[in-house]
Structures are given as C-alpha cells and as structure tokens.
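Data block below; observations after.
Removed from the display is one protein chain of the complex; every other protein chain stays in position.
Read from first to last, the chains carry the letters A, B and C; within each, the first residue is number 1.
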Amino acid sequence: MSVPGRDYLEVRGIRVEFDGFVAVDGVDLTLLQGQVHFLIGPNGAGKTTLVDALTGLVRATGLASYDNQNLLDRPSHAIVRLGIGRTFQTATVFEELTVLQNLDIAGGVHRRARSLLRRRRGVPERVHETLATIGLTEQADRPAGVLSHGQKQWLEIGMLLVQDARVMLLDEPVAGMSAEERRETGELLHRIGQERTIVVIEHDMDFVRDFADVVTVMSAGRVLAHGTVEEIRADPEVQRVYLGHTVEGVA
Amino acid sequence: MEVFVSQVFTGLSAGAVLLLIAVGLTLTFGQMGVINMAHGEFLMAGAYTAYVVNLVVGDAGLGLLVALPVGFLVGGLLGVVLEASVIRWMYHRPLDTLLVTYGVGLVLQQVARDVFGAPAKDVPSPSWLSGSVPVLGYDFPMARLFLLLLSVACLLAVLALLRRTALGRQVRATVENRDLAETVGISTRRTDRITFFLGSGLAGIAGVALTLLGSTGPTIGASYIVEAFLVVVVGGIGQLKGTVIAAFSIGVLQAFLEYATSGSIAKVVVFLAIVVFLQVRPQGIFAVRTRSLA
Amino acid sequence: MSRRTTLLTALGWLALAAALLGLAPALLSDFRLGLLAKYCCYAIAAVGIGLAWGRGGMLVLGQGLYFGLGGYAMAMHLKLTDAGPGQVPDFMVLYAGGEMPVWWEPFRSPVVTLLAILLLPVLVATVLGAAIFKRRVKGAYFAILSQALTAAFAILLIGQVKTTGGFNGLNNFQSFFGYSLYDPVNKRMLYFLAAGVLLASVALMAQLHRSRFGELLVATRDAEERVRFLGHDPANVKLVAYVLAAVLASVGGALFVPVVGIISPEDVGVGASIALVAGVALGGRASLFGPALGALLVGYAETSLSESFPGSWSYFQGGLFVVVVLLLPGGLAQALSALASVRHRVGGPPGGRRRRERPASDRTRPGPTTPQEVTA
Partner (left out) sequence: MNSRTTRTITAAFSVAALAGALAGCGAKAGESADAAESCVETDGDTVKIGFLNSLSGTMAISETTVFKSLSMAAEEINADGGVLGKQLEIVSEDGQSEPTVFAEKATKLIDQDCVAAVFGGWTSSSRKAMLPVFEGKDALLFYPVQYEGLEASENIFYTGATTNQQIIPALDYLKDEKGIESIFLVGSDYVFPRTANAIIQAYAEEHGIEVLGEEYQPLGSTSFGTVVDKVKAAGADAVFNTLNGDSNVAFFKEYKGKGLTAESMPVVSVSIAEEEVPGVGVDNLVGQYTAWNYYQTLETPVNEEFVAAFKEANGAKAVTSDPMEAAYTSLHLWKGMVEKADSFDVDDVVAAADGVTFEAPEGTVTVNGENHHIAKTALIGQIREDGLIETVWSSDGPIEPDPFLEGYAWWEGE
C-alpha cells in the first residue's frame, strides 16, 4: 500500500548554519520506505543537527520533501502530523505517567478536540498491539519513570508506532543497552521497518553491521558515502577520513 | 529643544536607577537562573543602612560616603545568607525560587516596619549634592547626576571584575556552561555565592543612592522590582550590555511618554510596549546562547 | 485513573459539598458566612491557578487581571442598575459631570454582563496567551510578564477616576439582579451561589484532571518539547489551560463584587494576585482539592490573624511561601498523601522531581536548542 509521495523522504541541499559555523553543509539523501537506514560519522559530523533540521528544531535552508510538502517550512508539531517522528539521545518519556498513558497520549494527534476532554475508556486497539510489539505489556500500568533505560527507549519507539509515524528518526536508540537488549531492539526495528522509513543515528558499529540495510556516512556536515555496509567498508574515502583511526569494528 | 534635553536627562537618570538595580539582578538571574524577588528588599536594606549610618555619623556628606560601602556589605551579606539558607536548595526549581524569595521579601518588609516604624524616614542629602549644574541649558540636579555617575561606575566595576579577574572568568564560564565549568575544576558553589554577594551588594548600593531621590520606607524596594525585572528580561538574560541599553531606553521612553501624557498612562504604555517587544524578540535585545540558563 | 481514586475523588467532593452547603450555613453567623463567601470567590480563582500552574507549569502571577475583568464587569452592571434606566452611576455624577463613556452602556444588560464575565477573559487570555506561548515565552519570563500585565492593569484603573472610580474602585451597590444587597437573606443566597460555583469548578477540574487533556497538560508541563514531537503544539495545550484559569478568575471576581460590596485596584494588583497563588501553594498546586482548600484556609488565616495581631499577616504570608514552597512543594496535599503513604500518580507534586527538559542533542557546539531553552 504505497501512497504516492509517502514512500520516501527526499533531502536536497540542506544547510544549517549557526553564527557562521556551518553544521550541515548541503546534504542530499533519499530515504526509502522498508529499509533501516543508519547515519554514522564522527562527533560533530552533523548527524543530529540534520535530524533537528528535518524535525523543525533548527532553521535550515534547502529542501526536505515528504508527502509533497517541504518540511523545512513547518513547525515541529506540524511535521509530526505529517507522519514523521523522532526520538532523542536521552530517552524522554513522561515519567509520571504510566506506560499505557504514555502510549495513549502519543495517539492524541489523531483525536478530535472534543474527545480530549473525556476520560480514557478502555485501551485503544493500537495501543494494545504496540504494547505487545515493544514487549511492555506487563509493565503497562507502571509509571514510565521506573522502567530500565532500554525499556524507555522501546517505549519511545512504541510511542512513535502509536503516533503512526511513517518516518522514524532515532537518535542513538541502543546507547547504554546490554547486548541482549541491542539485539532485541535491532529485531524490533526490522519488524516495524517493513512499512516505514527508519533512520538510526548510531555509533556502535557492531549494531550497524548487524542491522543496517543502508548506511550513510557523514563528516564535517557533508555526506561522505552512501551504500550498503559492504560498500561503505570498501569505500577508500571513508577509510581514509573516518574508519582508519576511530572505528575498529568495521575496518 | 529644551523639553527634549530635559527629558533625555530625566530619562537617563531614571534609567540609571533602574540600571543600578537591574545589574545585580542580571548577574544572579543570568548565572543561576534564580529570580530573586527579595532583591527589592535588599535595596530597602541599603536605604535603611544609609539612614542608620547618617544617624551615627551625623554628617550628611560623610554619611553618604560611608553608607555606600556599608550598604554594599549589608546587601551582599543578606544575599549570601539567602543563597546559603534557601536558594541553594532550589536551583533546579527556578519558578519556585520566585515565590520563596517573594515570601522572604514580605518578611523583610515587615521586619523593617517593626524595627524602624512605618513612617518614612528622611536621609538628609549632603550639601554638595543639593542644587543643580547647568548642562546644555538644563539644570541637572546634582543628586541625579551623582546617581548617573554612580551607576556607570558600578557598571564599569562589574565589567572590569568580569573581564579582568580570575573570578570573573569563573563566573563567565559558569554562565556559559555550568557542567563544563565544574568539570574543569571551578567550584560553582563558590562562584554562585560570590555572584550573589555581588548582585545583592549592588542592590544595597542602589538603596543608599535612592535616599537622595526619595524617602526610605519598607516598600521602597517593592516599588522598583517589577520594572527592574522587565529591564532584565528586555535586555536579555545574563547580558550586561543588553541591561544597560534596556534600562536607559525604558527610562528615556518613560520620560518622554510622561511628558506627553501622564504618569499612569506612561507606565501602562511602557509595560505594554515591553510585551510587544518580547513578541519580536522573545530573548531580549541580546540572546544568550547557553544552555545553563533557566 | 483507577476506580479507587475515582471513588475517593467523588467522596472528597461530596464531603466538601456537605461542608460548604450544609455545615457552614448551619454553624456560622451571617458575618462569618459572608467572609466564607469571599474566600469561596478567591478559591474559584485558585482552582484555575491550580490548573494553569500546578498542572500546566505556568506560574500565573497576574490572575488579578482576570479577577478584575469579571469584577469590574459585574460592578459596572450593578452600578448601572442601581442608577436606573438612562441614568448615570453616582460617582460619575460627582466626578465626571454626569458623563458616561460609551463602553459602559452595554453593561446595562444583565445578559451582556454575564457574557462579558465569561467571554472577556477568554478574549484577553487568548490574545495574550497566544502571543506569549507561541513565542515560547515561558517559565520566569512568563511569570514576570503576567505580573507586569496585572500591574499595568491596576495602574490603568487607578488613572481613570472618571470611568473606573480610580483608586476608590466601584462600590456602594444596592442590589444584585433585583435582590436587595442589604437583606441578610440575600447575602446568604450569595454565599450559596459562590459555594455552588466553587463546587462546580472543582467538579470541572476533576473531569479535566482525568481527561486526556489533563494528561496532555501534565505531559506538556514536564516535557514540553517531547509533546511537540507527539504532534501537539504545546502552545495550544497551555493556552487552553490558561484561558480556563482566566475564566475561573473572572467568575470569582464577578461573584466577589456583590459578596464584598466593592472592587478596587487593590483587589486586582500585584499583591492581590500573588496572594491568590499563596493559597494554591499551601493546598497543593497540582492536587484537585488543594488549591480550593488552600485558598479557603489562607483567607481564614488572614482574617483571624489580622483580628488578633495586626501586622503579623505579612510574616505569616511570607513565611508560608518560604516554608511551603521550599519544604513542601506539593503543599498540604503532599503532606496528606505522604501521611497516608498513598503513591501518587499522574500530576503528583512536580516540585523537586521535575527535570530540566533537554531533549535535543547535548554537545558543545552551538546547539540547535536556543529558542526554547531559555526557560525551564
């Protein structure tokens, strides 16, 4: 069920500048549905800033087209309403709300204003499904604050699912997770990635190698290379600038 | 032309008063994100210090000169006590600090009322500050001129302290990035306390100086505090140059408006103008690019 | 919200209703009942502050503005009905040569007046709130702005002696919608009205607290940026809470006028506005009954303290802010629930546990977070 214009996110010539410092310098990317994209690069490469630009957090010039709309013209919440969701480096869930309430609140975008004034009755189907998908069914009634770090990340991803985000931009989702949790997260991403565009910013090269369909390497605000894990490994430019001295996992 | 000159000077001197109060606020607000509503009462303490010193010394001129440093100490010590007893526990709750310090202010006002009595006290002005000097055909009252100079002097002193000393570097580093400052070995606790001493001490000086213009009563500080905060907000938090511009522009704007309309209308218009201004620049005149501000 | 909480809430509400509508009228003299009616008016405004501040995280230091809008609208109507059709209020005859400004004219109609009491605050709060929240002015900035606005409003009122009664305010009302205000029976009626409205507004809050909107508001308070990435504009969420708080303050002010018999700039200024916050802080800003009970308690304390020790009120109010906000940010509600060791859930006391919201990347480069970071 491919909706025209909604099966890819196209980025052309995005540029972000802070007081003369160019953080993102003309990035072009095409992110297709059904693939798990990884965005890697050294600190300061501009990965998070790029995601910030795509989600309306920083001003950027260029074009980021999704569903025939230019994202760069819109405020954050309107971008979300187009079906683009993101997570942050530090998991931000509503710690005083329960897991269930966290998921439920994420579904709010699709509710009409009047229903907001009513109390929640029963659990919406989508929330149920999501609880199962992210494996938190048993924690449904516990405050999100008591979840483990990994579980909070899953909850965030779950919130994106309830939101029905077609594009998910995940900023280091497995940082601080155990090996077991990483594996589960990776599988989760592949499961939900079938019908979605998933973009993951990541430093952990094992994780990248195991789960990436496509990898984009950024450096100094530019795209250095783009391709499968194997192609990236083979790219001499990447090896010279980046892989050679920092990452042993891929080289 | 005459009106223009007189209103510019009147406005500048009113701005100087605001500046003197707001500089201290900018320091504490900027560095610690703390909204100290008791700042006005530190000012009041400075004014009463001038009154007491004058009684002790018995000479208006000498009294003023003694009262300025003593007022600085009194204000500063009150600030340190407040910081150590209350504010340090609340750095993560800036909004609540506002309410707590408002409460402290109420108590201090009532203490002043109980100690000094409700009637306003007059602190006699030194003879060398009575009368006026002609500037561009305008009789600039000596007292106001003194205030203007004092306020500029205080500002320069603060700037020198921030720019030239090790302490100043620590303060600026803390404003810039508190966590980073801590990791490079700056004791932010100590820096906070010193900044609070400095900011509150300036309020004390402002209080001493204000006795030249008006009476000394328990509510003298409360009458300035809202405007002083607006100056800080308009200037951009933690931005001394913004504070300076804001204080003088608000002072001059008010002076002209008041000349054209009335005192009440001028105040209302200035307040509304500030709200509109913040629409255009929610960050104030100079935005700070730092994440440690609340 | 669990069944048990719902039951407790309902029982608490019934107890409050029984106390206000049954116990109080039976036990109190007319004079004391009149005072209680006044506290009820404050409490109605306090309920709104509980929503905006406790639940929404907006420290509204200027609710006097809305209290005054409702109060003055009501007062103008009462003055006009006392004057009689086509006539001009007494103070205008004395101080303005009998000239009445045009904008007084609509308040002759009781319907227009009642609508104004409800809609004026909606209008003003929407315009101000939209301007403020859309520009992401929040935290301390917002508190200071709201305070400056109410200060400006009070100064404006004082400066317009001929149209607002100036510093004296509006007073000397004879009747309230046709009922004599000199009759003690009618004064009791007013008490029931104020108490009834208070109960209704608490009930409205109960519904809001457990509604999805209530959850969204708490979420916005605790992590505004995160809410933005749920596809909501936090400005709108806050705006709704702010406007509701404004309406409640306005209604409180409107009832205050016949109950107390006067409205003056003193009742709407900076001091009066912060005094409203005092009760909310004491009772528990985020709790359901806290703001109302706190306001009633503070009102009572003010009266009884000032009757026995003049001047001690300042110490009490000041001390209350220091002790409660510093040590008991959740107010008496927090103390009670700590006693009952009930674990709090949604919207438990936020103080002390609120984290600084920093969702975006955290690096040493000039970050992407400047516009919304300034306030916490």
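The rule is simple: a residue touches a chain if its C-beta (ideal position, glycine included) is under 8 Å from a C-beta of that chain, and two chains touch if they have at least 3 such contacts.
Only a predicted model underlies this, so the values are computations on that prediction, with no experimental measurement involved.
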Legend entry - Partner chains on view for the chain not depicted: B, C
Inset, instruction - Using the definition of touch stated at the top, determine which of C:Thr126, C:Asn168 or C:Asn236 touches the missing chain. - result: C:Asn168
Legend entry - Listed residues B:Val56, B:Ala118, B:Ala157 or B:Leu180, member touching the removed chain: B:Ala118
Legend entry - Positions on chain B where the hidden chain makes contact: 2-3, 6-7, 10-11, 13-14, 113, 118-122, 124-125, 130-132, 139, 141-144, 212-215, 217, 219-220, 223, 254-255, 258-259, 262-264, 267
Inset, instruction - Kindly note down the residues of chain C that lie in touch with the hidden chain. - result: 3, 6-7, 9-10, 13-14, 17, 21, 29-32, 34-35, 38, 81, 93-98, 155, 158-159, 161-162, 165-169, 171-175, 178-186, 188-190, 192-193, 195-196, 199-200, 203, 206-207, 210, 260-262, 264, 266-267, 303, 306-307, 310-311, 313-314
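Here, only the chains that are shown with their structure count from here on.
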Inset, instruction - Could you tell me the distance, in whole angstrom, between the mean C-alpha positions of chain A and chain C? - result: 42
Legend entry - Centroid spacing, where centroids are CA-atom means, of chain B and chain C in whole angstrom: 31
Inset, instruction - Using mean C-alpha positions as chain centres, tell me how far chain A is from chain B in Å, no decimals. - result: 47
Legend entry - Residues within chain A bordering two or more other chains: 19
Inset, instruction - Note the residues in chain B that touch 2 or more other chains, in rising order. - result: 289
Legend entry - Residue numbers on chain C that touch chain A, as the complex places them: 1, 207-208, 210-213, 215-216, 218-219, 222-223, 225-226, 228-234, 345-348, 353, 355, 357-363, 365-366, 368-369
Inset, instruction - Please give the residue numbers of chain A that touch chain C in the complex, ascending. - result: 16, 18-19, 21, 23, 43-44, 48-49, 52-53, 55, 57-58, 75-77, 80-81, 85-86, 88-90, 92-98, 101, 104-106, 108-109, 111, 115-120, 143, 159, 163, 171
Legend entry - Contacting residues of chain C [partner chain B, same complex]: 57, 59, 61, 128, 131-132, 135-137, 139-141, 143-145, 147-149, 151-152, 155-156, 158-159, 270, 274, 277, 281, 311, 314-315, 317-322, 325-326, 329, 351-352, 354-356, 358, 362, 364, 366-367, 369-371, 373-376
